[in-house]
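Excerpt of the complex: some chains, original placement.
A and B are the chain letters, set down in written order, and residue numbers restart from 1 in every chain.
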Amino acid sequence: MSHMTLEYSANLRSEGRLGELCRKLAQFMTALRIDGAAVFPTGGVRVRAIACEEYCIADGTAHDAGFVHAVLKIGAGRGDAAKQATCAGLFEIMKEHFAEQFSKQGLALSLELNEFSESGTLKHNNLHARFKKP
Amino acid sequence: MSHMTLEYSANLRSEGRLGELCRKLAQFMTALRIDGAAVFPTGGVRVRAIACEEYCIADGTAHDAGFVHAVLKIGAGRGDAAKQATCAGLFEIMKEHFAEQFSKQGLALSLELNEFSESGTLKHNNLHARFKKP
């Protein structure tokens, strides 16, 4: 269960191409390997974006400004190298995706990692079977 | 203060009947009793769903796939039996609600429990008075 949620200001909706960004981030996660082993099972990855119609950035005077805040939730227990590679890789994709906007308007990108104990979670998922390596 | 938030992929919007699901989950919580005592005060229960228009599940190749991820936040201090009964009961309702979709399309359901300290929270709520038992 590896979840990424992007909250973003709705002024980025059209130019931000958030659907495409979700795809890039998910594909990075499903492809990531450390010492040859997959860090995240493919069937457990879910990336989504939520547009916020109402928002205020800083004191509200930066009228062109936008934001994207990513919360990444992963099961606890992965090593520091895996977590480091995950966060750095995902954030690099976000920065590259918004490079043009960053150069011409106010923009705040951020990413926050949360680890949770798998013991407190419940799952019912038919995707793992589909993506099981033969 | 007992909050449940369902983030779901927008492809489930019409067939998923999320409004109905919110109602079932809230009514389970308000009716739940352990040793004859209500686990959650009726006036403090709030269940809601947020549709995510942009998302990517697994590596993006499972085009029919959907997801519902539930975050349940409750005040700390309840016993293990109450937490177990709450999570198991809520998740059973989710699975039953989506049984048909689960049998015919890619679907990932999950539930995550968060306990928070009531000391860091503020409330202003006129519903408790309405639902106070006479």
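Just so it is clear, a residue touches a chain if its C-beta (ideal position, glycine included) is under 8 Å from a C-beta of that chain, and two chains touch if they have at least 3 such contacts.
All figures in this text were calculated on a predicted structure; none of them were measured in a lab.
Undergrad: Because only 2 copies sit in place here, please give the count for the whole complex.
TA: Result for the total copy count in the complex: 3.
Rule of thumb we're sticking to: only the chains that are shown with their structure count from here on.
Undergrad: Centroid from C-alpha atoms only, then distance chain A to chain B, rounded to Å. What do you get?
TA: 23
Undergrad: Within their complex, state which residues of chain A touch chain B.
TA: It comes out as residues 1, 3, 5, 18-19, 21-23, 25-27, 30-31, 42-51, 73, 116, 120-127, 130-131.
Undergrad: Within their complex, state which residues of chain B touch chain A.
TA: Within the complex, chain B touches chain A at residues 7, 9, 50, 52-60, 62, 65, 67, 69, 87-88, 91, 94-95, 102, 106-114.
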